[in-house]
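The other protein chains are all here in position, but one chain of the complex has been omitted.
Labels run A, B and C following the written order; every chain starts at residue 1.
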Amino acid sequence: MNSLGNIFRLTSFGESHGKAIGGVIDGCPAGLAVDLDFIRGELDRRRPGQSELTTSRREADCVEFLSGIFEGRTLGTPIGFIVNNTDVSSGDYSNLRETYRPSHADYVYGRKYGIRDPFGGGRSSARETVARVVAGAFAKLALRELGVEIRAYTSQVGSIVLDRPYAELDLSLSESNPVRCPDPATAERMMAFIREVKSAGDTTGGVVSCVCMGIPVGLGEPVFGKLHAALGGAMLGLNAVKGFEYGMGFSGVGGRGSELNDAFYVTPEGKIRTRTNHSGGIQGGISNGEDIYFRVAFKPVATLLMPQQTVDIYGNETTLQATGRHDPCVLPRAVPLVEAMAAMVLLDYWLLSGAGASFSTRTLTR
Amino acid sequence: MNSLGNIFRLTSFGESHGKAIGGVIDGCPAGLAVDLDFIRGELDRRRPGQSELTTSRREADCVEFLSGIFEGRTLGTPIGFIVNNTDVSSGDYSNLRETYRPSHADYVYGRKYGIRDPFGGGRSSARETVARVVAGAFAKLALRELGVEIRAYTSQVGSIVLDRPYAELDLSLSESNPVRCPDPATAERMMAFIREVKSAGDTTGGVVSCVCMGIPVGLGEPVFGKLHAALGGAMLGLNAVKGFEYGMGFSGVGGRGSELNDAFYVTPEGKIRTRTNHSGGIQGGISNGEDIYFRVAFKPVATLLMPQQTVDIYGNETTLQATGRHDPCVLPRAVPLVEAMAAMVLLDYWLLSGAGASFSTRTLTR
Amino acid sequence: MNSLGNIFRLTSFGESHGKAIGGVIDGCPAGLAVDLDFIRGELDRRRPGQSELTTSRREADCVEFLSGIFEGRTLGTPIGFIVNNTDVSSGDYSNLRETYRPSHADYVYGRKYGIRDPFGGGRSSARETVARVVAGAFAKLALRELGVEIRAYTSQVGSIVLDRPYAELDLSLSESNPVRCPDPATAERMMAFIREVKSAGDTTGGVVSCVCMGIPVGLGEPVFGKLHAALGGAMLGLNAVKGFEYGMGFSGVGGRGSELNDAFYVTPEGKIRTRTNHSGGIQGGISNGEDIYFRVAFKPVATLLMPQQTVDIYGNETTLQATGRHDPCVLPRAVPLVEAMAAMVLLDYWLLSGAGASFSTRTLTR
Partner (left out) sequence: MNSLGNIFRLTSFGESHGKAIGGVIDGCPAGLAVDLDFIRGELDRRRPGQSELTTSRREADCVEFLSGIFEGRTLGTPIGFIVNNTDVSSGDYSNLRETYRPSHADYVYGRKYGIRDPFGGGRSSARETVARVVAGAFAKLALRELGVEIRAYTSQVGSIVLDRPYAELDLSLSESNPVRCPDPATAERMMAFIREVKSAGDTTGGVVSCVCMGIPVGLGEPVFGKLHAALGGAMLGLNAVKGFEYGMGFSGVGGRGSELNDAFYVTPEGKIRTRTNHSGGIQGGISNGEDIYFRVAFKPVATLLMPQQTVDIYGNETTLQATGRHDPCVLPRAVPLVEAMAAMVLLDYWLLSGAGASFSTRTLTR
């Protein structure tokens, strides 16, 4: 259950304050050029300590590749990698050893396993996502060769909402501010709000929106392997996610079919397309060639720097005053995670799509 | 990809107008008493033709069990079953043979496979869900012995929303009206709205809410097998679903951690519980013993009984005037589907939970 | 665990004396022409009652397809099928209800599940293999289009051994006699031996050899998905199998590398081949383009028509005198089973091979 994917498959490991976070990427196509600068750049986007808006933990997050790459290209064999944990100050967590943080995984891990690593959340820490970013970077490199581009951005922080459709936004601006919102004015308001909750020792949540462009017709498998089910399952596997919607989402269900159906037409080049895209690029679980877009809801971070009522591991009620270094809002750092998960799922389904496709398209020749 | 689950596993088959819909349930615990009346009752809840609100297709939906049951109890071997398709009037679909319905799976199936069954949507038909209801009924029977109860209900149809929390509702009333809304007054308004869109040849969508009670602490697997990720992936695998949220969901992300964290306390019996349940019964992907609740968004049915712009299989633009028998709104019939999917996931994770649990709890003895 | 395969995947169900044996074939390529006569012919090869050498149980073994086929071609959707059990005389097994047959699965099923179907061996009956033959027939049809041919034959019955290499045999003669041995003289001796053990109420075992021709270079996945590991695992999943060897097998291990290595050379057409084939067509777990050949050992049938010491379900020692209809030797009927399993594995790995293959060979185009 620490593996994700069918053909392109990440197995991850690592606790927050253990020696290293790492993973194994199996099923990456052979011969792919490994752009190390790109991978490092993706890690930097996830890295803590990027700005005042995120945790002050400082990790270099240098990835070391141990296998699967030869002379700059993937071998088709598993890519093992590790990212060492360097800035580990377990002292910050001494009071968490015997106390469960409210709305955190501490309690359920303790009950499920009978043992847990209390430092920095152990396996339940968001630090685990560093492995996802590495695997996602490989998936992005492969998808780039296939003409696919994935762009996520922050569309809500607290009650501050960017409610314009993605087509009206200049998504290239997302990386121009620390909160990763493509609208500079909204970004300013979001940052101000994060600063405010941080100064109060409080936290907040938000929404990441994501657009996947250049997907061919035919990705997705009936009936339990629908493409959006795989995307949704992957996103819900990110820490703090409480919801997923794609295309018209929750807001569209109140409408009528006559308003929301996407009429087909034929382009001058003879390509079948839809005039609208309420479907979100997926129909019947299979991509239809239009943009795939979806939204992911992240709850406020559970660890607060203020007193909270809770219980200790002996079953006594107590008050917790957490210390340590924590993000007041995961949104800025969640953007690259959403992209990474989307990339892994899309590449995996691309590779899978050979399977259910027409017999005449089998590739292996004698 | 026509299988769902790890230990408790359904493999389904069948096209809408083929001979039968069926499936194989693998991994059902041995020795479970098979309550045939209960299973039939679950199928009746899903069955078309229950009321004026649903499609007029009439199927007896009698399930025939072919294996895995002996003298009224499960054998632990796979349970094969079929439900024959009897009311098959393919003539209704003759114009769909060469024309793609907008926002339907017709086009993508045709492109992906190079061949498709045009009658009644083939494999993409909602009729496929009959297999899920059968498997879900077995899961419910097993969960009932474990003290788990699952209750879904319609909480939105079109713009008519039942926005009270489930704790304030009498969920036993859900089955007292055709739309399966536990609030009778709201149910009346929903039914009136469905009648209206139906008379216009149009369709609408809505939301199903679901509550799972009696779940123990410890179901769910880190990091890619989070319990809510499995639930969400399963729900998104239902036809027409556009979104999933649990606990505080999308609406909660705007709040602050200090408002939304669930404080732990100790009951007089010494049990650890939370004072609120914004988490939705799952923390860090693992159940915490509180009620699990979530919401599932269903889009308006794609097949309209009014003219729509589309293309045919030869790539020509055309107008489609669908006939046939279709639901104007899937919500009433979606309620038992949501319950069935939830039951399958919860039982599967219950059976899985032995695996990651503490070593001292292994059961098999010499 | 009642499913086999990764992409091409059979899920089977059914007890010997239940209503039906059946299965679901998922992942069969779309557009494949379904040759019903061929499928029926394969079932006839497995069918009981073919000759005096096999059980006298008479089953028509008519397969009924319920889904996945449209106008004579596969849809790419799951193919559900059933084969009814018609000649069910449970009375023959009344004494087996309370008594465990030695070397049979009765005892372990009873202990593992706490409940079992005692009639005809229930799920552990060889009758379960009818589903494998159906799925194998589809795999053979697909492989035929890819130029692959699979030929199994009986190479040992009791102590009568056909010890000539397959290249010296006319494999087309295998089907010319009931024991399926391609050497007519040896076949006569085998048949005489089976008659002898049958008349004594006893049973015997033997070996099935199999050759797969026309396999391309590149099937098989490192490191746990080696092609021969998949073939061996599949063969060991057949009832009564006690061993599997391929290429030089057990007899080759005594030799030296200098005698057994297969020297590479280049054909006039520029193709790389090996001068010998001690490797059995697989090197490092991946097919090398030469014939794949292997041998499968089947033990004597466990059910004897003579008294045996055993225990009953209450834990008392007793003597069992089995009645019922049983094969004295599974070999004749095992030949099509070995072919079916080989076909399923080879097609599955063919479909999988897209995944690990070079990036430049990806097929899906926009």
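The rule we apply is simple: a residue touches a chain if its C-beta (ideal position, glycine included) is under 8 Å from a C-beta of that chain, and two chains touch if they have at least 3 such contacts.
These numbers come from a predicted model, not from an experiment.
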Positions on subunit C contacted by the hidden chain, ascending: 1-4, 12, 100, 102-109, 111-115, 123-124, 128, 156, 158-159, 197, 202-207, 217-218, 220-226, 228-230, 232-234, 236-237, 239, 242-250, 252-258, 260-266, 270, 272, 274-275, 278-280, 283-288, 295, 297-304, 306, 308-311, 315-317, 352-353, 356-358, 360
For subunit A, the residues touching the chain missing from this view: 1-3, 9, 11-15, 18-24, 26-27, 30-31, 64-68, 70, 73-80, 82, 112-117, 122-123
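Just so we're on the same page, only the chains that are shown with their structure count from here on.
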Chain whose mean Cα position lies farthest from subunit B: C
Subunit A and subunit B: spacing of chain centres that average the CA atoms, whole Å: 26
Distance between the centres, which are taken as Cα means, of subunit C and subunit B, whole angstrom: 38
Intercentroid distance (Cα basis), subunit C paired with subunit A, Å: 45
Of all residues in subunit A, the ones touching two or more other chains: 217-218, 222, 352-353, 356-358, 360
